[in-house]
Structures are given as structure tokens and as C-alpha cells.
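So the structure is just underneath, and the comments pick up after that.
Every protein chain of the complex appears in place save one, which is left out.
Letters A, B and C name the chains as they come in the text, with residue numbers starting at 1 for each one.
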Amino acid sequence: MREKAIRVGLIGAGTIGRVHAMNIAGIREVELVAVADPVQLAANKIAAEVGIPNVFDDYQSLLKDERITCVLICSPPITHAMIVEEAANKGKHIFCEKPLALSLDEADKALASVEKAGVKLQVGYNRRFDPSFRRARELLQHGVIGNLHLVRITSRDPDIPNVEYLRTCGGLFFDTTSHDFDMMRYLTADEAEEIFAVGGELIDPKLRELGDIDTAVVLLRLRSGAFGIVENSRRAVYGYDQRVELFGSGGMIEVMNHLCDQTVLSNKDGRHLARNKWFFQERYRESFVNEIFSFFACIKEDKEPEVTGFDGRMAIAMAVAAKRSLIEHRPVSLTEVLGKVSKRRPE
Amino acid sequence: MREKAIRVGLIGAGTIGRVHAMNIAGIREVELVAVADPVQLAANKIAAEVGIPNVFDDYQSLLKDERITCVLICSPPITHAMIVEEAANKGKHIFCEKPLALSLDEADKALASVEKAGVKLQVGYNRRFDPSFRRARELLQHGVIGNLHLVRITSRDPDIPNVEYLRTCGGLFFDTTSHDFDMMRYLTADEAEEIFAVGGELIDPKLRELGDIDTAVVLLRLRSGAFGIVENSRRAVYGYDQRVELFGSGGMIEVMNHLCDQTVLSNKDGRHLARNKWFFQERYRESFVNEIFSFFACIKEDKEPEVTGFDGRMAIAMAVAAKRSLIEHRPVSLTEVLGKVSKRRPE
Amino acid sequence: MREKAIRVGLIGAGTIGRVHAMNIAGIREVELVAVADPVQLAANKIAAEVGIPNVFDDYQSLLKDERITCVLICSPPITHAMIVEEAANKGKHIFCEKPLALSLDEADKALASVEKAGVKLQVGYNRRFDPSFRRARELLQHGVIGNLHLVRITSRDPDIPNVEYLRTCGGLFFDTTSHDFDMMRYLTADEAEEIFAVGGELIDPKLRELGDIDTAVVLLRLRSGAFGIVENSRRAVYGYDQRVELFGSGGMIEVMNHLCDQTVLSNKDGRHLARNKWFFQERYRESFVNEIFSFFACIKEDKEPEVTGFDGRMAIAMAVAAKRSLIEHRPVSLTEVLGKVSKRRPE
Partner (left out) sequence: MREKAIRVGLIGAGTIGRVHAMNIAGIREVELVAVADPVQLAANKIAAEVGIPNVFDDYQSLLKDERITCVLICSPPITHAMIVEEAANKGKHIFCEKPLALSLDEADKALASVEKAGVKLQVGYNRRFDPSFRRARELLQHGVIGNLHLVRITSRDPDIPNVEYLRTCGGLFFDTTSHDFDMMRYLTADEAEEIFAVGGELIDPKLRELGDIDTAVVLLRLRSGAFGIVENSRRAVYGYDQRVELFGSGGMIEVMNHLCDQTVLSNKDGRHLARNKWFFQERYRESFVNEIFSFFACIKEDKEPEVTGFDGRMAIAMAVAAKRSLIEHRPVSLTEVLGKVSKRRPE
């Protein structure tokens, strides 16, 4: 059986790389055979923890290993598009963390290589694989709440990342909101037509020096006429705040937060529940497992991944539109960003 | 229209008397014309507050007033049966606070007078008129959860009453549990067959001197074979705890507590809701209004009250059984208390 | 005591007029002596129901009655400013339903009359008197969640009003959102600096003929730098949806919806709670009582009302800005609407 295993290389030994490495350890048909990270300490640590035989300090060496048929790109966002391109050129199947790229040009170049190579590409929008969001989507698509009027996504991290992370993540819209843009598309099976974004440095004024913001509200109009709201913050002291609300002509679907435990204390001051699960590792644990299972299933069964390159590209387009709207303080249409003859969702 | 008003006398100017007086003030066809209480200060205060023209220091004087066609008995429980009897003998319709009496003999004597006089008698089990319990009963009676297996009633006061109240209330089973025994019968439309009660002085050991307890658990078997649990405490520091759970072959119906407000605070320590409404005046406000409306509607429309003398008597029988069980530390059957040829629920 | 009663005239015998009339009936020092409505049937009905001795078919006749020292203006919004002006000129204290006017000019004229006459004016933003919102405000103002970053107000009616109502209400922003604009100011003790509004006819396309919308999202920037979102819909099939969320550097305060009852059914399909209270009469009952008590207390104690003419004017300014933003599809600053030397909140 081991003969038939998919041999995987992990590029990037940071937090998210470790999440995937641990989850892959539980899949019998998949073998994690190499990890690459310029920070050797990080690469070695994961290798020891999960039991990965080969450690590289550059991803190119990993890509040269012909026994590796599949890579997981978990490096900083600024490197994603470039590595996708190179990996595709080497004929490897690719799981790439979000965002796929930091510009549409980069994305298009990477996607062209993927298409040419005929390899699988799945983008790491793990939240699509969360059971609560999945059920919300199903209910909506089955017409349970009639016509959609409003989608609201609240998406707040527990705390602001360090400066190194902030420098390489592409900014709030590419890093955090990217998930929410994809969730908007996933839930609604619709596309944004126009975006108006506001934001600021309400948590840490030093973000201005990085050209970034820590707080944002993005207002969208979808093709169907429904409206969308995304609310982001880099710091919710009560833990990861990940809620969705779908409001329609026939009712409302909500996805509520996940609490640390189900213990409730009642005393003279009131009724006290646990706080939210702290961050994505706890809140989305199940979705990460499902996501990576799904990816390998697509390779084995030669199916299209559940999150495609097109999906990755659209989230970038939305981030580009949001950023432009923020800077120019006006509503920005997606057509303006994508060009008049925009690439349509493939049939 | 005032000519046709029902002229009412209030006997007892305590907390519950005041609740009814205020509610009656809002009913146009009913006129509260007299109040009687040996504590003149209390009687005068209510009279001023609600606008009652006549104040007596003994209930007999009030009963002599022939223009009064209806009385509300809100005096201490040890006096209930006696006053019901006298009021019935004077031909007055009667709303009597729970418990109807502190023994079955007293109750039977009072009920005989009521029957002979042909007046209306409603016992003050206000919780039957609470919308949440009412809906719970309807759901159960409509078979929504199939056959009933277990009823659980949690019934905890926010704080222990003063000694004067404790001396005249008849003890925990007649005072507090009485409501829960009635609720058990109301919800299930069934009767208890056997009762096993345990209890103690966990809050205040001085209750032992009064021959009373402050904490109890009563286990019941109903005729249907379903089980019942009543949990009582004289002090829940988080406020009035009034919950019901009906568990059956097809599901469960719960009635949850009512919180003071709907504000929720989330911070690093968790998620904080308001505490329960403090006591019966807040929690059961709506039920008291409905109860008293219902009573006067029965008089006007010559209908049987929603809580009858029979209901009042059964709650007493259950309290008697519970007390005997507590003392003798064994299960006590209702037949033992009611006598072999027990009065059956009237057809 | 009746000699000292405040003698009140009610102008407008519609839904909200009836709410106030019922609540006033419970206040001993206040006497509702007249009602005026061109629809005589409505006026007569309320008069009979609550017991109001004088019925007029025009408000001018009511205003002429010199024994009336106070009026409640509950007529259609298009008449508010005009009646406020006339009532003030007659020296009457005024409770005026929201909105105070449908334009700033009208409002300013009315407010000038009020100021000149030295009478009390309270505007009907009843939600300020809701215990949950009040506690939310207190928590925020006491710094419990640190610096405010985002306020979100969800405000959805259970169903769309009839055409007659829609014709005279001033449109969504003046009718519904008006409450939310005021709530935004009340909760934050801050003012809006800029407004961006989107909306549409997602429920009923016929609204376009009336120049109105049924669905809106309004995005605000407050002077403090915090952002605000108001979400409106004319139809939430699950009942009145009235939520608030305050997010800040130290946590989050939410006000949740009020359900019809506290009964919960668990079966094989899940856990089923009651739906929301249906509309404002049920959800805000307590706030209407508090509001009208507060108004009469201000008259008796010669204090400034809790909702002033200034507050009424600011909500209009915000509605004007929202409407302009909707039409011109751009962010509109409040300065643009109020004029450069805007009237500041009085010290």
C-alpha cells in the first residue's frame, strides 16, 4: 500500500505548515517526505515532531526531488505565486495557502502555468470545509431562506500579528479579508459587482507606516442585488470571532461562534459562558482536516478541487478592489479591476 | 358601565395582595372597593397607592359589606381555609392564594362550603397562566414529544423569607413546592401515585427549630408511569430559578429562565449574560395579570375557573405525602394520604 | 390630587397613539382629556377604550383648549413639524413622535418656536428607554470595552407597511433608520462625520414608484474614528429583529433579540426556540412606558427631556445625508448637510 502513497513536500514550516503536517500524519495513503524552510530551526522542528525524513533550506531543492508529486505551499504570501508557477512547471500537484498571489498579474501568470502543466491546484480557503458554514451554504442554496438580501461576515482575529508577519502578508485585505471574500462567494454562489471599503489603524497606529490597517468594514453589492458586509479586526480580546449571517426573504441563517467549553457559571453577577476558541487552529481544526483530505482525494480520483485557481483569483480581485476603494474613498466596481471582458466563472 | 362592575374586597395587604391590587386597577369592569389587614399601615398604604375607598382592620368586617361580591384572599396560608369558608358562607366569589389549606381536613371543610354556596373559587396557582409553561403544556398534550417519561421542575427562590413569613407559610412543601406540585399536574394532566422526598437545612440551620427545611428534592411516580422530580431551594443567588423539562419518547420540551435583560458582554474572561429576573413579581408579572383576568372572566361568564378547588386540594395532598415521606424516609403513596376511595378528578 | 393632574391631548389615533394612550392610563397624575384625528372612527375607538372625554376631528380645535397643557403628536410624519410649531405657539409642552420633521428647515422652524415658547419638547425615540440598550450604553460609557471601534445596529421590521403609511412616513431613512441613527448617537455619545448608504427594493419593487426602498445598509464614520453600520429591512419573517453590537478594544457588548417565550423543543431535527417578539408593541413595551413616564417627570420637575429637539434634528440630518448618499452613490459628510458652522451639541 505504501507503494501507492502520494509523496508530499511541505514548503514553509510556520504555523499553518505545521497544522497541515500534523493532519497529513493521520492520512494513511499520503507520505510527507520533505520540508523546506530557510529558517532551518523551524524546518527541523517540524521534521522531528511529525517524522519527515528530508529537510531543505530552499524550496527549489525540494521541487527538484522527482519522487515528490505534490507540494503544500505554506510560505509567506509574497512568495506564493512564484512558487506555484515553479511547482507547476515541475509537474507537481499544488495545495497553496491563501492568498494565491498579491496581484492579478502574478495570479494570472501562475494560473497559466498550472493550466499548461495540467496539475491540480487547490487554494487554502479552509473555512469552506467547516461543517457549520457548509450547512449554512446548503440551507441557502436549497432556498430555505428564499431570496438572499444580505450577507454579513464578522471576522476578527484574537490579536494582531508581529511586524515580520505583517510585512509579508500582503495587508489586511489580502491576508484576513481574503478568507471573507471567498466565504462570501462560497456561501452565495454569486460574485461581487461593487465594493466600498473603509478602515483604519484603531488598534495600532504604527500600522500606518506599513501602509496597512487593522480594522475594516467592506460593503459589497452582489450581482443578484443582495448586499454584503465584511467586518474585520486584528484584535478581539474575547477570542476568534467568526460569524456569518445570511438574511433573506424567507428567514435568516446564522453561524455562531465556538466557545472553549460548554461550562456556564451563574452567580449574582449573571450568567457566564466560556470565551471563544482562541484562534484558527482551535476553531477551524475540523475544516483543516477536511480540506487536506479533500485535496488528496481530488488527486487520487482526478477530480477538480473544491477551491480552484479561479476562486483564488477572484478573492484577489476583490482585495484589489477593496484596497483601491479604501485609498480613493469611493465605490469600486469589479469590472474596473478585472477588465471589461472579465474572466467568467468557468462553466 | 360602572354600575355593572364587580365589586371586590382584598383580604391581606402583603406583597402578593399588592400585586393583585395593581393588576385589578387595570381592569375596567372590576372595582377594588375595600382592603382588610390587621396591619393597618400596610392596608392604608395599598389603599392610597391604588385608590381603594374602604380600609378595614379585620376581614370579617369586609365580608359583612354586602356590596362586595367577590374577595381575594391574600392573607397568610394558615388563615386561608377558614376565610374561604366564611367568605363562601357570605356568598362571595373567591380568589384564594395558594395553598388553599394546610391540611386535607381544612380543605375539605372549605370546599364543602364553596360547593354549598355555589360560588366561584379559584386558587392562586399563577404559573399556569405563564405563556411559556402554557405552550409547554400544549406541546406535550398535542403529542409533540410522544409519551412522557420524565418531568423535571426546578424551582428556587432568590432568597430565604423572614422568620415571620416562615412561621405562617406552612413550610416549604405547602409554600413553595405547592406551586411545583400544581405545575406537575397542570403540565401532565396526570396525577401523582407515589412521592419520595428528601430535604434539609443547607442554607440556614435555624430552620430546624421551625420544623422546616430550605432545600428539597421530591421524586414522584405518576399514574402514567412517568417519573417526576421537583428541586427546591430557598436561595439561588443568581435570582429566581424557574425551569421545567419534559422528556418523552419523541423529544424534550424545556422552559428556560428569564434574564433581566438581553445584553451580553464578551471580554477576555468569557461571555457574560444578565442574571435571572429576581423574583416572582418580575418573572411572573404576565401570569398574574392573566390569572386575575381569567378569574373575573369566569365570574362574568359563569364558567369554571382554570384552577379549581379540586386542584387546590390535590396540591395539598401532595404536600402532605411529601412531608410524611420526608419524616418517615420512605416512599408514600397518594392513596395512603387521600384514603382508598379517593376523590377523583371530577368528570 | 386630580386638581394637579397634567391635562393631555393626543393628536393622532393610530397605532402609536394608542400605545401612548394605554400607557398614560396607568399614570395617576396625568389625565388624557382629548383626542384629535381626522379619522373619527379611530379617535372614537381610542376614546371609548381608554376613556377620553373629548374627541376632535382636527388638531387645531384640540390646541385651542386652554385646559390642555401638553400634547402628544402621533400624526403622520409629514405633519409633525407643523404641529410642533403650532403647539409651541399655544404654549403646550410637546411629546412628538419621530421623526421631528422631514427636512432640516422644517425642524429648525419648529425648534425656534419651541425655544421661544420655553415649552418642553421630547422626541419619541423610545428605544433609548429600553433596559437592554440602556445597560449597553452604560457599559460602553463606563469603559468596559475600552475604545469603541464598531457599532452595528440591525433593525428589521416584521413586515412592510401599507401604501398609505409608506406615502406619509417620509421614506425608510426618516421612518425606520431614524431610530437607528438616534440609537447610534445615544449609545456612543458621539456624532456621525460621514455616511455612505446603499439600498434597494428587494422585497417589493413597487416601492420604487414611491421613491422609497425597503432594504438598506448604511455605513458611518463617527468623529471618534469608530465605524458604524445600520442594517434595515422592512420584512423579517421571523419577527422584529432589533440587535446592537458594540465592538471595542476591550471586548464586545451585544443586545440580543427578545423571543416570544422561553420554551424550547428538542427533537430529531434539532433544538427549536420561539421566534422573536413580533413588533415594537411587544418588543419595546417597557420602553414606551418608561419614555412617557420620563416625559411627564420632566414637565413636573422642570428638567430637560432625555431626548431633545437637538437629538431630533441630528437624526434628520443623518437621514438627509443617507438619502443624498443613496442617490449620488458617494460618501456624504455631515458637515455638507449641516453647513460649515453646524449647530453643535449644546453644552
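Quick note on the criterion: a residue touches a chain if its C-beta (ideal position, glycine included) is under 8 Å from a C-beta of that chain, and two chains touch if they have at least 3 such contacts.
Source: prediction; values computed, not measured.
Checked against the full complex, the one of A:5, A:42, A:82 or A:139 touching the unshown chain is A:139. From the options A:61, A:89, A:103 or A:266, the residue with contact to the unseen chain in the full assembly is A:266. From the options A:257, A:290 or A:325, the residue with contact to the unseen chain in the full assembly is A:257. Considering the full assembly, B:249 is the residue among B:60, B:141 or B:249 that touches the omitted chain. Although one chain is not drawn, the whole complex shows that of B:203, B:260 or B:297 it is B:203 that touches it. Against the chain not displayed here, chain C makes contact via residues 237-238, 259, 266-276. Panel shows chain A; residues 25-26, 28, 51, 131-132, 135-136, 139, 144-145, 250-258, 260-268, 274 of it touch the chain omitted from the view.
As for the chain not pictured, it touches chain B at residues 147, 149-150, 152, 156, 196, 198, 200, 202-203, 215, 217, 219, 221, 225-227, 229, 231, 233, 235-238, 241, 247, 249-252, 329-331.
By our rule, only the chains that are shown with their structure count from here on.
Geometrically, the chain at the heart of the complex, using CA-atom means, is C. Ranking all chains by how far their C-alpha centres lie from the centre of chain B, first place goes to A.
With centres defined as mean CA coordinates, chain B is found 58 Å away from chain A.
Here the CA centre of chain A is 42 Å from the CA centre of chain C. Shared contact sites, meaning residues of chain B that touch two or more other chains, fall at 266-268, 274.
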